[in-house]
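A protein chain is absent from this complex, but the other protein chains hold their places.
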Amino acid sequence: MNTFGNIFRLTTFGESHGPAIGGIIDGMPAGVDIDFDLLHADLEKRRPGKDTICSARNEADNVEILSGVFENKSLGTPIGFIIRNNDMRHQDYDAIKNAYRPSHADFTYQEKYGIRDYRGGGRASARETACRVVGGAFAKMILKSLNIVIKAEIENYDEWRKSVSEAQQDGDTFGGIVKCNISGCPIGLGEPVFNKLHAALGAAMLSINAVKAFEYGEGFRAASMRGSEHNDYFIEENEKLKLATNHSGGILGGISNGKDIYFRVAFKPIATLPKEFSGRHDSSPVARAVPIVEAMASMVIADYYLLNRNSKI
Amino acid sequence: MNTFGNIFRLTTFGESHGPAIGGIIDGMPAGVDIDFDLLHADLEKRRPGKDTICSARNEADNVEILSGVFENKSLGTPIGFIIRNNDMRHQDYDAIKNAYRPSHADFTYQEKYGIRDYRGGGRASARETACRVVGGAFAKMILKSLNIVIKAEIENYDEWRKSVSEAQQDGDTFGGIVKCNISGCPIGLGEPVFNKLHAALGAAMLSINAVKAFEYGEGFRAASMRGSEHNDYFIEENEKLKLATNHSGGILGGISNGKDIYFRVAFKPIATLPKEFSGRHDSSPVARAVPIVEAMASMVIADYYLLNRNSKI
Amino acid sequence: MNTFGNIFRLTTFGESHGPAIGGIIDGMPAGVDIDFDLLHADLEKRRPGKDTICSARNEADNVEILSGVFENKSLGTPIGFIIRNNDMRHQDYDAIKNAYRPSHADFTYQEKYGIRDYRGGGRASARETACRVVGGAFAKMILKSLNIVIKAEIENYDEWRKSVSEAQQDGDTFGGIVKCNISGCPIGLGEPVFNKLHAALGAAMLSINAVKAFEYGEGFRAASMRGSEHNDYFIEENEKLKLATNHSGGILGGISNGKDIYFRVAFKPIATLPKEFSGRHDSSPVARAVPIVEAMASMVIADYYLLNRNSKI
Partner (left out) sequence: MNTFGNIFRLTTFGESHGPAIGGIIDGMPAGVDIDFDLLHADLEKRRPGKDTICSARNEADNVEILSGVFENKSLGTPIGFIIRNNDMRHQDYDAIKNAYRPSHADFTYQEKYGIRDYRGGGRASARETACRVVGGAFAKMILKSLNIVIKAEIENYDEWRKSVSEAQQDGDTFGGIVKCNISGCPIGLGEPVFNKLHAALGAAMLSINAVKAFEYGEGFRAASMRGSEHNDYFIEENEKLKLATNHSGGILGGISNGKDIYFRVAFKPIATLPKEFSGRHDSSPVARAVPIVEAMASMVIADYYLLNRNSKI
């Protein structure tokens, strides 16, 4: 149950305070150009300690690629990787050894498994997302060759920045929204019925820590719209069918229709409040979430691209 | 890719205008009491043609259970079922043989597969949801023995009813929101990281036709909340830990925490407008969506209940 | 757990004495020519009651295709099918209601599930194999377009026939061996490590009722061979590499190498002895096993052909 994807599959492991986290990317086709700069740039974007919103914890995030790459091409074999946990200050976490932090997973892990690595967030730590970024970077290498571009950003950045600063001054934290756009996606991605493309994107986003909501196209607004407002009508242009509008968000019947796919993801505020717990903590989850949203979306699109190769004989 | 679930699995088939739709429920444990009344009552709730909002198409939805049940108990073997398509008026659909209806899946199916059953919505038809209701009914039989109760309803029913009626008078359609509550869910359901319980619920809801958005707990509201507002704090009551509030929506770190799970699902308006197409069509998808939301939620909870049996040795 | 395959997937249901057996073929690519004659011919080969070795039970095996096919082409959507159980003489089985037949699955089903359909073999009945033949027939339609030919036959037919007749005269039963050859298989099918092509073929064969052994290439003989005897050496012919011999059985490192794939499957004698139980019973399982071996091999090759489409970008 620690595997994501169908053909392009990422399996991850690792507690925040064990020796390392890491994963295996399976289903990477052979012959893809490996772009290590892209990989390192994405990890750098996710890394905490870069500004005043993210904590100062020094996670070097030095990823080591252990297999599946040869002479800068993918081999078609699984890509194993690890990231060492270098900066473990165990004393920071002594206070929580016998306590459950509010709105954390300590309580549910203990109940589910009867045991937990109490030294930190363990598997529920945000550190786990570094592995998603690695998986996403390899997916992006596939998408690059297909001219598919995925771009996420914080919604209303200037206002959000102000709300976070104010919360910080009060020893508090704040939530936020990340929006994402996918352009250049070929028509036909998505499996009807249970594996609609937006259901896969939604599941991917909802699997990110602190995410509480997902919408695509008009989203919740669609619930109070009429059909005549919401429908996208075909127009003919140069003897080809084209959609005049894109209320649908680039997906019809669960299948991409060639228009941009766009969606929004809501994050709750970080549960660990500086005024309650000392230590290194972020003030809002969305500061680091942008590359994670891109990574997850990239893995979904790469996976569904490969799946779709078998739609026709 | 027409399978839903991990241990409790529903696989479905069927075009709206072929001889039948149906499915196979695999992973139903042996020894569950089979409640045919529950099954028929759920199908009846989903059936169109009951009021002025749903079309008059007479879908008898007579399900035939073909295997897996013996002397009113589940055998532990797969449960096969079919529902015949009785009321096929092919002439209704002649107009669309060579045309793509706006905001329908006609176009994307044709592009993805190079072929489609043009006589109707085919696999993308709302008729497919009858199979989900059958799967959900069997899941509910498991949940009944665990005292888990899942209850969905249309949000702001009275106002929504008025908006639909007004749209209907204009030959138009309207969207809507279904909200759902799960009570009695044991602590510990949900697989951390990629298969968080709410990610599974979200994927299930987003796989329903016309759904554009999903949120649980505070949902999008959480994005503009501070941590001190959103956190649920533990209080001690009779020497047991208890959560004073439930902003989280019953799930922490992707794992159920024993509080009620609640979520909201947004549906876009039906794309087929009465003023554009004659025939039998619903005015809002949510009229029939309530039992489908319950069915999908029931399958998720039953599946994750069975998965969780292997969390500990 | 009633699903076979990865991309091309067959899921089946049905007890021998319920209303019907059937299944769903998922992953059939769109645009394949549907050959109903092939389907019916294969079912006819499997049908019992054709000669003195097979029992006289009249299984009409009238398969009804319910979806996924339109204007004689596959739609890319799942293919649902059922086969009614017409000829149920319940009285034949009264004797076994409270008894476990020797070397049958009655005992293990009862222990595993705590319940069983005691009216017959239930899910363990040979009747289940009709669904495999349907799945195999659709797989063959894919293989036909690729010029892959799969041919199974009873080994040493004349001697085997004599042994069966002698056993029959004594109220006894007899085993047998089916051998199979696959020609025209493209190079590259098979996933190294856990999903080697021969491991998939072996699992497929061992899943057939009464199978006790599987070998490919030199099989057990290879265990007492030297490397210099067993190795297949490359020779150059018209500037292309060619293998001079085929001890390996057409598979190297789990991947097809372009030579014929050949394997042998051993069946134990039927456990129900005419001298012990009255009723309609076969004298040897291999009489009906030939089309089943072909069906299972066809599904494996079709599945691995589709899987292999994603080996390279």
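Order of writing sets the labels: A, B and C. Residues in every chain begin at 1.
In this text, a contact is a pair of C-beta atoms (placed from the backbone, for glycine too) under 8 Å apart; a residue touches a chain by one contact, two chains touch by 3 or more.
If you're wondering where the values come from, they're calculated on a predicted model, not measured in any experiment.
The residue from A:Gly23, A:Gly175 or A:Pro269 that touches the chain not shown here is A:Gly23. When the missing chain is restored to the complex, the residue among C:Ser16, C:Ser74, C:Ser256 or C:Ser298 that touches it is C:Ser256. Interface note for the absent chain: among C:Gly120, C:Gly175 or C:Pro291, the touching residue is C:Gly175. Summarising the interface, chain A meets the missing chain with residues 1-3, 9, 11-15, 18-24, 26-27, 30-31, 64, 66-68, 70-71, 73, 75-80, 82, 112-117, 122-123. Take chain B: the residues that touch the chain left off the picture are 7, 27, 29-32, 74, 76-77, 142, 145, 192, 306, 309-313.
Where chain C meets the missing chain, the touching residues are 1-4, 6, 12, 100, 102-105, 107-109, 111-114, 123-124, 128, 163, 167, 170, 172-177, 187-188, 190-196, 198-200, 202-203, 206-207, 209, 212-220, 222-234, 241, 247-249, 252-257, 266-273, 307-308, 311-312.
Everything that follows uses one rule, which is that only the chains that are shown with their structure count from here on.
Centres computed as Cα averages put chain B at a distance of 37 Å from chain C. Each chain gets a centre from the mean of its Cα atoms; for chain A and chain C, those two points are 43 Å apart. Annotation for chain B: residues 1-3, 12, 112-114, 123 touch two or more other chains.
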